[in-house]
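Every protein chain of the complex appears in place save one, which is left out.
Moving on, here comes subunit A:
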Amino acid sequence: MISYLANPRRFDIFARYAIPVAGALAAVLIAVGLYLSLIGSPPDYQQGDTIRIMYIHVPAAWLALALYFAMGISSAIFFIWRHNLADVAAASIAPVGMVFAGLCLITGSLWGKPTWGTWWIWDARLTSMLIQFLLFLGYMALRGALEDEKLAARLAAILAMAGLLNLPIVKFSVDWWASLHQGATVFRDGGPSIDPSQLAPLLVMAFGLTALAAWIVMYRMRSVIMDRRARALSQAREARGGAA
């Protein structure tokens, strides 16, 4: 499937059908997810209604990590096989991942204040997530800082691959170090420990935001491909003008 879509023309045809499907799926799931998060689920017996922040905070965290993983793997494919579409994918994922990592930090802070009594603490989970946000930001800054786009893409790919090391640190930080942040309640040995009335809105919001992220990334990939085509035409025209 991935090698089939590695051809930009085939990806373009696939994206024309996949983009509206992902968009429609995102609209429906997010609408249902918001209803379940704000109306259809009960308050937590300990945290009260602040538990409702979890339904956006946790999907944002999952997405930030999943998008970084996708960006890192795309960067590796570009770096090793020089596959331009993989570079387009990595460049398109970066701003989406940065927004979700930022939302994870902000909503986490808004959840932390009433729950822990503090907006921020230099805890292993929070700090490693801040590093994740800075890795997205650094990737985008590096791509934008250099005039030589090919060199910028290769250096950014190296940064993205090196940043993959932070993913297990974020995931296992709550197990490796004493942390204020709670441990895993969904992806854990023995299955989810969270109540089904809270698991349902969490999963619906997670799938909805994932569909939205897929829609944004595919839409942006097509924009980046169009931009590169416009630049190639412009360079060819300038070369013809220079030759004449």
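Definition applied: a contact is a pair of C-beta atoms (placed from the backbone, for glycine too) under 8 Å apart; a residue touches a chain by one contact, two chains touch by 3 or more; residues count from 1.
Just so it is clear, contacts and distances are computed from a predicted model.
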Problem set entry | Choices "Flagellar basal body rod protein FlgC", "NADH-quinone oxidoreductase subunit H", "Integral membrane protein" or "Heme exporter protein D" - which one is the UniProt name of the chain not shown | "Heme exporter protein D"
Seminar exercise, completed: Touching the hidden chain, out of A:Pro114, A:Pro168 or A:Gly183, is A:Pro114
Exercise. So which of A:Ala153, A:Leu203 or A:Ile216 would be touching the chain we can't see?
Worked result: A:Ile216
Exercise. Per the definition of touch given earlier, which of A:Ile53, A:Ala86, A:Ala124 or A:Val170 contacts the omitted chain?
Worked result: A:Ile53
Exercise. Looking at A:Leu67, A:Ala86, A:Val99 or A:Val204, which makes contact with the chain not pictured?
Worked result: A:Val99
Problem set entry | Absent chain, residues of subunit A that touch it | 38-39, 43, 48-50, 52-53, 56-57, 60, 95-96, 99, 102-103, 106-107, 110-111, 113-114, 209, 212, 216, 219-220, 222-223, 226-227, 229-230, 233-234, 236-237
